[in-house]
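Take a look at this one; I'll ask things after.
All protein chains but one are shown at their positions in the complex.
Presenting chain A:
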Amino acid sequence: MALCGGADRGSHSMDKSITLPPDEIFRNLENAKRFAIDIGGSLTKLAYYSTVQHQVAKVRSFDHSAKETDGDPLYEISVQEEITARLHFIKFENAYIETCLDFIKDHLVNTETKVIKATGGGAHKFKDLIEKKLKLKVDKEDEMTCLIKGCNFVLKNIPHEAFVYAKHADSEFRFQNTHPDIFPYMLINIGSGVSIVKVEAEDKFERIGGSSIGGGTFWGLGALLTKTKRFDELLQLASKGQHTNVDMLVKDIYGGAYGSLGLTGDLIASSFGKSATTDKEFSKEDMAKSLLHMISNDIGQLACLYAKLHNLTRVYFGGFFIRGHPVTMHTITYSINFFTKGEVQALFLRHEGYLGAIGAFLKGAEEDNPNQYSWEENYAGSSGLMSVSPELNPVQRARSGTFDMLEMDRLERQLVNLPLLQDATSYIPDTVDLTEDALAREYWLYCFEEALDGVVKRAIASQKDQPEAVERAEKFRQKYRHKLQTLRHQPFAYGSLTVRSLLDTREHCLNEFNFPDPYSKIKQKENDMALKYYLKVVKSVEELSWEQRQFTLAKGLLAGNVFDWGAKAVSDVLESDPEFGFEQAKQQLQERPWLVDAYNQWIERLKGPPHKCALFFVDNSGIDIILGVFPFIRELLIRGTEVVLASNSGPALNDVTNSELQILTERIAAMDPVIHAALREDRLALVQNGSSSPCLDLSRLDKVLATVIRERGTDLVIIEGMGRAIHTNYYAMLSCESLKLAVIKNSWLAERLGGKIFSVVFKYEVPSKAQEQH
């Protein structure tokens, strides 16, 4: 296919063969700096760093020294422009390189950048072209160093980066938890040859071995044997072939198994052994399959020998031989299982193709200290892992071969594990893996699609003053619907599919179209309303006996949690019946015994000595936080327990954000001497959790929060709400006492858990070690 050739160099001169609008591919190019490029045998990966300007909703307290009137809102909401850092990675076929360079040249406004970091085998081939087109000096970086740097980066920053491939399982991909310590590991890069690298620390790695029998052998020898030129076509052939027609199996020699050695009859005794003794024609498919097995087994065997010698159990595979090809991932996995008898698992990476570009970029960006930040995959701007079955979604597959994108947002803070996790390595935030649970997946995808209209409406309503909001909201709808459709076909696209990832993807898409906080005004109104009842609630509680008081406080916490715009059933009620109040909510609650009911144990515990410090992950604004959480922690404070309220750093649904909570707390303190004193004496602390999700990943929390928790000797963790205590963390094991509280506001989920809508979960857990001590 001809490239743009002599066509005009306008901004619309992109070759027609590029099917996506280029401005959707090379995004934010105007602010781009620090380019890096990794040119492989067939694909080019371009990386750049840009700043993204987007709107954020800010809240600010009014000056209360001025006279207050009843109609005034509690605080002021303003929309501000904020600039954040984002990493862009784009992958395309080498054939498009010239077209892409032209496009970049035309759109690159920033002239500060002088150098482009380059790596990969093709870097020298295109050096002159790049220098001529972009007027940037090409600075070559060592391929393996880039690869390792990139690998460290994705392993640290992208949850569910690594996966195990199981061809015949319900879900082909089994994603791995982010390990707090990624080292040591072994990376086996299968390019034209094979390199085996041991990585012990960020900058400590060593090539411990290799083999000349690699992807080039498959390709070269395969092309000779089958007269098939392209690598992909060879894999296609192989996937259709029968290796047993070409290979000599154990049963061809023994007539059956070689029992005394435990070698089964189907085992390959001699690759291509039949073609030496049989005088017949072999089919291309069969030879390609035999070759694939030969090479995969050989690499697997060497990998195992090296893993054993160096005592390594985490083995990642990459290189063009692997690159998401189900055929090779399967044969390599098979080989590793065979040779290690299951002791070592073959691991693959979602962003394997980007490692070199990421590494080259990081080399060039060292002065920005990219490793000091935490990064987050932006689901809105990333293509995700493509379909493995070409017949399943051919269009998607074809497009993915053309352009593929990964975007990563720099987070303003470093994220770390909750120090109170019993075992950080086995912690899985999500309760249900929708990648594996097809029924649940169907339901939730449907649910999110159903809710989409409402979200669009709300987004528009939140920006009534901006007429173009309608258009943006429509774009949001298209983008998110497209994501949902993609996930229907490829639930593994962004790692394990979970309710959390569906919610987060929606938040990312909303942000993408400048709807930073569609609930800001609703939250403001609810907070305002709830504050008016605060003293009344506190007073009525104070009049009760101790036992009654504890029960009322617990019930209040649960009732407050019924108010949740995130759950469809509730948002229906709230929108149709604004009078639905706190008392009514209490009546809606399930009578005891609750669906999960550890209330008696909790009360027994309360009769004992006070906790030293309670960490409370709060949920919604309004009634929940003000009339549910505050009276509850007030009691804890009176008992002599310090309280840390952890709230979201950024907005998500109607969840209370840290900045909102600061204002609310001030206002409550002004009314309530108990809260006032606690704040003054630092027995009540408000700390952000580092997240902007309606769910909670305890392995990615703000470092400051972790420090506070440790310093205060936290011995009780309270997690509230469906998002944080049911969809995530329901099974999380903590090293201290914990309360997980939620009202199930979704009838499907309630049914699944064996209850009805508005069932109550009151889970109180004491770690077994502590139990022994009692």
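One rule holds for everything that comes next: a residue touches a chain if its C-beta (ideal position, glycine included) is under 8 Å from a C-beta of that chain, and two chains touch if they have at least 3 such contacts; residues count from 1.
In the analysis below, contacts and distances are computed from a predicted model.
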Among "EF-hand domain-containing protein", "Proteasome subunit beta", "pantothenate kinase" or "Phosphatidylcholine:ceramide cholinephosphotransferase 1", UniProt-listed name of the chain not shown: "pantothenate kinase"
Residue among A:308, A:549, A:586 or A:605 touching the omitted chain: A:308
Residue among A:252, A:412, A:449 or A:765 touching the omitted chain: A:252
Selected from A:50, A:171, A:211 or A:641 as touching the chain missing from the view: A:211
Absent-chain interface as seen on chain A, which is shown: 121, 142, 144-145, 191-193, 195, 207, 209, 211-217, 219-221, 223-225, 229, 246-248, 250, 252-256, 258, 260-261, 263, 268-277, 282, 287, 294, 297-298, 301-302, 305-306, 308-309, 339
